[in-house]
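Here is the structure we will look at.
A protein chain is absent from this complex, but the other protein chains hold their places.
And then chain A:
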Amino acid sequence: MPSSTARRIAASPAAQPSLPDELLEDIFLRLDDGEDLVRAYASCFTFRRVVSGRRFLRRYHSLHPPPVLGFLAVASDGPFHPAEPPHRSAPAAAAVARAADVALAFLSDPGRWSVRDARDGRVLISREAAAVSGDAFEELIVYDPLHRRHIQICPIPGDLDSSASSANGIIFYEIRTLVFNSVTRKWRAVTSFAIIGTTATFRWLSCQGRRHYSCSCFCWTGYGRKEMLVLDTREMKFSVADLPRESYNQMHSVVDAEEGRLGLLILVGSRKLLIYSKTWPDNGDGLKDWQCDNVIPLFDRNWFFSSGGAEGYAVLKAVALYQNQIVGKKSDTQYFIVEIKTLMIKRLCSMKPGTDAPHYLYASFPPPLSLPSLRN
């Protein structure tokens, strides 16, 4: 190790950094912004080797959430709607749009496929099942647009499908979770949950409800529901969690809150956003456990939650006030993401009015900071 005196004598820049790789990694891990990391990469070969190393990137990804780059949705102009300036992810989103296969070019019939979900850099797409097959679900593919890899998921056998039975007007629903193993290429039923309800319950749990992902849990909420269904993916266990009174008959979205807590955003009449949180896993205190952490006032527009909370953010869409009264040209719908840590609401992008297909936040590190999310 060079002593400080030695380094001072060699005042001119050295060919190699004096610090060993492990210390460079420790320093680089503390750079929250991918941009800073890439500028380090552009400084010298040693830094480039450290930054692009798999070990370093794995550590970096485990500590920093990937930036949200835009939406994936079914639309005539392709499935990717990148973040637009002045959002700070806009340059990275544009880079990913160029580098990635966002148009599903690997498929012979991309037009027939729809985006069904997106998480951890992976996208789930589906094609309607051929009428002849007895399979319960449509064809499914998971793909990684940035690394141009995909895995075909076998159809779910009909006998593993969910079921419902009724007696005396009460419907018993059974919800099952199935896990697909990409090595054995087989589906396996993991857990099931019985719920008694009416047809409204079915609507809540299917198309009309909303699915969120927070604290490693999938949460299903529905307008007018006083509870949400939670699937903790660490234990693959279902539970029902009561929602705070303030959320009744208001739109709400589940997000990650600070300190690993489960957050709930409640949109009160387009005027304000209440931020609630509770410990998770649930400590069994029911409603008492919810606490209101903050209130964000909203102005100037009609606000709605436009999709489930995911990737650490809630998604709001805003349309101009009195939009309905204006005859003729409608302005684009603006989409915003709510950042719980900073309590900021930032505009992500806009979409043409009417393109209201389900959309999913797409978050990923752009190259050279990304790692393939699927094994070939």
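Here are a few things to note about the model shown:
Methods note: a residue touches a chain if its C-beta (ideal position, glycine included) is under 8 Å from a C-beta of that chain, and two chains touch if they have at least 3 such contacts; residues count from 1.
What we mean here is this: contacts and distances are computed from a predicted model.
This figure omits one chain of the complex; the name its UniProt record holds, of "Translation initiation factor eIF2B subunit epsilon", "SKP1-like protein", "ATPase, F0 complex, subunit J" or "Trafficking protein particle complex subunit", is "SKP1-like protein". The missing chain, though absent from the display, is touched by one residue of A:120, A:174, A:235 or A:258; that residue is A:258. Within the complete assembly, A:95 is the residue of A:95, A:175, A:195 or A:268 that touches the hidden chain.
Shown as candidates are A:40, A:154, A:195 or A:268; the residue that touches the absent chain is A:40. Residues of chain A that touch the chain left out of the display are 1, 3-5, 7-8, 13-20, 22-23, 26-31, 33-47, 63-64, 91-92, 94-95, 256, 258-260, 341, 366-368.
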